[in-house]
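Yeah, one chain of the complex is gone here, protein chain that is, but the others are all in their spots.
To keep things simple, chains are lettered A and B as they appear, and every chain counts its residues starting from 1.
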Amino acid sequence: MSGEWILYIVFGATALVSAIGVVFLANPIHSALSLIGALASVAGLFLAQEAFFLSVVQIIVYTGAVVVLFLFVIMLLGIDSADPREEQLLRRQWFPWAFLGGVIGVGGLVLTITGIDLPFGVSGTDTADAVNEAGGNVQALSERLFTDWLLPFELTSILVVAAIVGGVVLAKRTKDLRGSGMGLTPDLAERISEEVEADAAEGELDPEDAFEADDVDPDPDSDAVLVGETSENGEG
Amino acid sequence: MEFDGWTALIGTGTVVAVFVVVMLMVILAVWAERRVAAVMQTRIGPNRAGPFGLLQTIADGIKLLMKESITPRQVDRLVYELAPLLAVLPAFLALAIVPFGPGFCIGGQGTDCSGGYFVDMQIANLNVGVLWFLSMSAIGVYAALLAGWGSGSKYPLLGGVRASAQVISYEAALSLSVVPVVVAAGTLDTQGIVLAQSQYRWFLLPLFIPALFFFVAALAETNRPPFDLVEAESELVGGFHTEYSGVRFMLFFLAEYVNVVTISALFVTFFLGGWTGPYPVAGSVNWAPLFGAIWFLAKTVCIIGIFFWLRVTLPRLRYDQLMALCWKRLIPINLVYLMAVAVWVAYQATGDLPRLVGGG
Partner (left out) sequence: MELHDYLPILVLLVVALLFGTVSRGLSALLHPRDPTPEKLDPYECGIVPERDNPERFPVQFYLVAMIFIAFDIEVIFLYPWAVLVRRLGVFGLVEMAVFVAIVFVAYGYIRREGVFDWAPRKKLDRTLLLQRYRREAEAARVASGASETEAA
């Protein structure tokens, strides 16, 4: 048995087991942990194929970044906050789509195994020799990416922009971002100023007081000093 | 070079040697940090265990091993146990690509070492070396996050979430500041990066800004002061490892110092010419590898010393300052500098950057 086969069997098995774990583990954090295992195993599978660059990139982007995002999202939403009835509803709504996705996935797998070529897409033409000639994995990939696949590469940047902007826009839609660090946008400023004015009009809050109340140390000693000073000033 | 039993033996030997050396360095580093801090604060520091207190770290290690390792009631067992391991593993694995000296040949002939065995002075000479290091530091994020969550207690959770946001942010800065090095060296292979800096064409000078940013990001990546918000005692008790005791705490502590050693070694590799030194010029003497290792260690120790110095000197940053520094300063400036370097390198496509700038 060659090293490639051993790697394939070991990582294939761990990928499968942890993928099953992702689906069946009850605790979402455990699922995410399992996902780390699954994605790292896929990196191992790439390694077995001598796709060294792809293998490390898989770890950097998927294991190291995407799952962190998942974990943040799980923590952001709160683990126990899901309403079971709502979850049931979601499950029923999404089942057909999940089923369709599964069918497509299995179909693709079958096509790959049976070796039927699809009418679209590209089949690999770069042999190991071609890679070696270019001076290695990264060089070969780089040469292809920055010459033949220039347009898809540039389009990726637009995808990245869409992802960033989309994320921020969605985050801004959550009800109130004050205190969560989001900047002072004009409409937010409008709302706060209305609140402040309303408070001031009701006499609940004197703008001068509000300005200081937050910052003054509620220390009785310092208060005493302040009082003393004002009275002295009054006399003088 | 054929792969056989001898290659495997050499590989294993290298791993064991590197492991032992790094463990020794960690043990000495923990002691040295306490002594340096003591000197700077006009105290004495640990001086009881062994000569100059040298054995203090070992004594502490044994103490931690024999201490009761409390598992608090509210923890998530699986995650709680896994987190220390996840701290240690990437810390050690990142070491794999650090070149400690020039490779040498045993029993072979000629430059390609035919018929013999080539020893790399490096655990694995990967042609994606730089990216291997980045992937390991990417995995390092999970230790704090999972330790914080697994502890099932407030302050560790806050520390863990804070830690992971800090580490991923500074990882973006860290990986961006290595790109100019790759541009200047034209390779991702760490040994190649060192060779590109031979003859004193260190990247530190032409790439001073990326070097500085790399160092700042390295401080933040390893959660060292002044970026140790992860375990800021004054606000988070002990941070993500508040609920850890005994050996599990020891593993976190150890991982931090292994990371410091690794990242200092990488700073030397990327910016200070790695194992190259004034004597001997690579390959001219049979024991060049030994000298290489000595130069390398000396440089690395200096960088580790700066880590200690900064720890004693600088006050801790506030979280918003930390994030602003990373996203508003380091990342955009790095990107602009990178493009400038790339323009220069492409313009001088025949020569290379450091020779032109360093005037060698």
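In this text, a residue touches a chain if its C-beta (ideal position, glycine included) is under 8 Å from a C-beta of that chain, and two chains touch if they have at least 3 such contacts.
Here the structure is a predicted model, which is why all the values come from computation and not from measurement.
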Listed residues B:V16, B:V39, B:I106 or B:C302, member touching the removed chain: B:V16
On subunit A, residues whose C-beta touches the chain left out of the figure: 3-4, 7, 47-48, 50, 52-53, 57, 60-61, 64-66, 68-69, 72-73, 75-81, 136-139, 141-143, 145-146, 150, 153-154, 156-158, 160-161, 163-165, 167-168, 171-172, 174, 177-185, 188-189, 192-193, 196-197, 200, 207, 210-211, 214
Mind pulling the subunit B residues that touch the left-out chain? 3, 7-8, 11-12, 14-16, 18-19, 64-74, 84-85, 88-89, 91-93, 95-96, 123-127, 130-131, 151-155, 157-158, 161, 165, 168-169, 171-172, 175-176, 179-180, 182-183, 186-188, 237, 242-243, 246-248, 250-251, 319-320, 323-324, 327-328, 331-332, 335, 338-339, 342-343, 345-346, 349
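As a working rule, only the chains that are shown with their structure count from here on.
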Rounded to the nearest whole Å, what is the centre-to-centre distance of subunit A and subunit B, using the mean of the C-alpha atoms as each centre? 26
Under the touch definition given earlier, write down the residues of subunit B that touch subunit A in their complex. 76, 78-79, 82, 126-128, 131-132, 134-135, 138-139, 141-142, 145-146, 149, 161, 164-165, 168, 171, 188, 320
Spell out the residues on subunit A that touch subunit B in their complex, using ranges where they run on. 27, 29-30, 33, 36, 40, 52-53, 56-57, 59-60, 63-65, 68, 71-72, 75, 136-138, 181
